[in-house]
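I have placed the structure first, in the form of structure tokens, so that the comments after it can refer back to it.
A single protein chain has been removed from this complex, and every other one stays in its place.
== chain A ==
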Amino acid sequence: MVLEYIFRRIILLSFMLLLLCVFTFSLSYLFPGDPLTNLSGVQNVSLHEADDLVQKYKLDHSMPTQFLSFLSRVSEGDWGISFASGEPIFKHIVALFPATLELALYALLASIVFGIPAGITAAAYHKNWPDKLINLFTLLGYSTPVFWLALLLIMGLCLQLGLLPMSGRISLLYEIPDKTGFILVDIFLSDVSYKINAFTDALKHLLLPTIVLSTYPTMVLIRFTRDSMLEVLEQNYIKTARAKGLSRSQLIFHHALRNALLPVIKQIGLQFSTLITLAMITEVIFSWPGIGRWLIDSIYQRDFPAIQGGLLAVSTFIILATVTADVMHSLFDPITRNQTHGKI
């Protein structure tokens, strides 16, 4: 049963990825300029180079053949060359993606750590002052645009008070060799003398972007947990338990929590796409060297191969994350496995 479900998800996943690849491939033709240049990233192609490239990219063949050759190149990691840097795009993505992922993960973690307890508290004290306070807070959080919040924090904490740095992942004077691309892990793995200093400095750099990025998902989680908890608390088995004289904490932690968190787990997975989108804005504002900032720079520079590669990488990741969250959710909640059709 579970295997069948997972199999269905994998089919759906492959189909989505195929569509994504078709779209990415067609971008070479949709972007202005020569498709050969857009695909390969080689500009000002000389005549004999052009022949080689046409052969390599099978541009003298039919569209389906070209697409198949595109697929095989993508799977081999040959994603063309960036106009702006002249270096392979795949190399850029491998170097930049961990930074974005790191930021998004910490933000997600922060929103889980703060969002779920806050949601539960609000539900537990339904229509009391903690609920009202938390509601007010979420309303504020929902309606604050990310970039505005970021700028406010920078103005207050960085420029006025000078408490926190406003850009990058770590003070550039600390030289941390790249191993995993995750700065905190890299610091831990490095053998520099200033490990602890570097670690605190990196945390300090992480603080503001994480706050900014986690604001929106935290609010979503608070609301979601609260609503879901309230719904569960309305159910008969809870009413029975209450009639038997269980305390509020016993009710919530022993009986309601597990059921209330099921939809929340799914929501956490769905938040990933929002997070990556918001991460792009956050990265630009905090000069965070991740894939979002790179993608936006590429758009500004009309670096078509880089835009294609960046889109492909980011979208693939979001699809993977969503499907994984879906599968995880079904492992926790057997009822959802009965869906006969895939849906995301």
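By definition in this document, a contact is a pair of C-beta atoms (placed from the backbone, for glycine too) under 8 Å apart; a residue touches a chain by one contact, two chains touch by 3 or more; residues count from 1.
Rule of thumb we're sticking to: contacts and distances are computed from a predicted model.
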*UniProt names the one chain left off this complex as which of "Periplasmic nitrate reductase, electron transfer subunit", "3-isopropylmalate dehydratase small subunit", "Cationic peptide transport system substrate-binding protein" or "Alpha-D-ribose 1-methylphosphonate 5-phosphate C-P lyase"?*
"Cationic peptide transport system substrate-binding protein"
_Among A:9, A:56 or A:204, the residue in touch with the chain that has been omitted_ = A:204
_Considering the complete complex, identify which of A:23, A:125 or A:194 is in touch with the unshown chain._
A:194
*Identify the residue among A:64, A:162 or A:245 that touches the chain left out of the display.*
A:162
*Could you tell me which of A:5, A:25, A:79 or A:174 touches the chain that is not displayed?*
A:174
_Across the whole complex, list the residues on chain A that are touched by the chain not included here._
83-85, 87, 114, 118, 154, 158-159, 162-168, 171-175, 194, 196-198, 200-201, 203-204, 207, 211, 287, 289, 293-294, 297, 300-302
